[in-house]
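Notes for the one structure printed next.
Part of the complex only, each chain left as placed.
Read from first to last, the chains carry the letters A and B; within each, the first residue is number 1.
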């Protein structure tokens, strides 16, 4: 969820003043409003990346729909992955209010010119991962996203309100799956622990690099696109999660994790940032697989989308003829 | 009770197996709207399957697979995850591979047009549970049929490529049509007992629906013969295609690895 943009220019016009005033009084910018080109570009990139993340994020969990070990869990998981498709829809719609189409954005994704959240480049290796993704990954996503409900761009903020509501439902479901498994057999408890061991550090990486290595944070905050720094959000997530891990009975794989009485927060170790950069650069365990899957599905569906378009054209033409 | 239970398994397995197939479209569909629609249909069928398997277990606990003493696996999951192919009773139409989107559309159209008519009559079942499942299902299946019917016409009248694929899909799916209306002994007994529906009795209504779809699409009925079974037996007798055992292998893999698991 990093954002890159041109250097911000000094406000020159009345329009630009109005824009900054709107932001300053925490009102929303709407599609019809004037906005600086850099703001628009930043938003398109961020909203598209967020939409892509929802769509790519269908894969790691979707891989387990066919193997869900109970019918109840199958229904929950299928509904969750379906929600992710729905989130993708809202977000592409929000991006469309900024003048780019879903098809254009998807082409940017499958040709590697736009990114998605790196967390989805980690594999799902057991059914416990479905729970862990709900608990840790959705948990981290919520920490990142709740502030976005108040983001300055109206359609994005409103989409986020709906998405956050559903995400916290998913997070509770994930936690509940893990809790149930921890009450099961030894093999199930081992499966949960193994899953948490794999997902803990990647979850921490979801907040992005440390603040001192995050060049765009300041500008995004000034624009009201971002409202907290990466490290603030990461700390909030750790503080929220540690007691949940204790309640669950799993060990978080960080020897440096300890309550800091003075700060009233948990101290914790640093993720392997080199690994994050490798994953961002495309060399994570699943980057190639995720992109190949999405590309195949998109290309294989081309003839259907073309047929729908041709049919709609014909229908329109026939209706116009009738009307004439 | 054995008849009622087996009859519920038949209807339940149809829904379970097709749900499993359709869920495979999730993240593989032509666009997000279809990812969502296929997931919706799969969810509806999964819901029907759960109610029907639970009813089967209640009607005849003897048909529920045994697990190690103390296993917390509920009945619906024992039935879904611990039966082998020969005990699974779905029609073969539900289990065949999806092929492409066109073939998936044809399969859903045929399946839901048929099941909708069955459920329309099943609403009057003497078994209150079955009647309630059917009443709920009628609404769902109407949506499924209309979704598939719309795409059926769009693909037929879209491009030359989509029409070619739709016709191919029709020819691939149609040989499994006759099996839908071949009354199994259990279905006959269930119908006679007033709890079930004889599928032969809904054939004319289903045909009318399909003819309407074919008409709107500007297509003839495909000129293909029915796929034979093995010594006259097919899905309802547990004599399936090779596709089912692979489907079950995947579907049951986690559950079977943990026969005493809690999920």
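Points worth noting:
Throughout what follows, contacts are C-beta pairs under 8 Å (C-beta built on N, C-alpha and C of every residue); 3 or more make two chains touch, one makes a residue touch a chain.
Predicted model only: the values in this text are computed from it and were never measured.
Just one chain of each kind is rendered; the file's full complex, by chain label, has copy numbers A x2, B x2.
Here is the rule we use: only the chains that are shown with their structure count from here on.
Touching subunit A in their complex are the following residues of subunit B: 16, 20, 23-24, 26-36, 39-40, 42-43, 46-47, 49-50, 53, 72-74, 76-77, 80-81, 100-101, 153-155, 157-159, 161-162, 165, 250-251, 253-255, 258, 260-263. Subunit A contributes residues 55, 58-59, 62, 65-75, 78-79, 81-82, 85-86, 88-89, 92, 102, 127, 177, 180-181, 183-185, 187-188, 293, 297, 300-311, 314 to its touches with subunit B in the complex.
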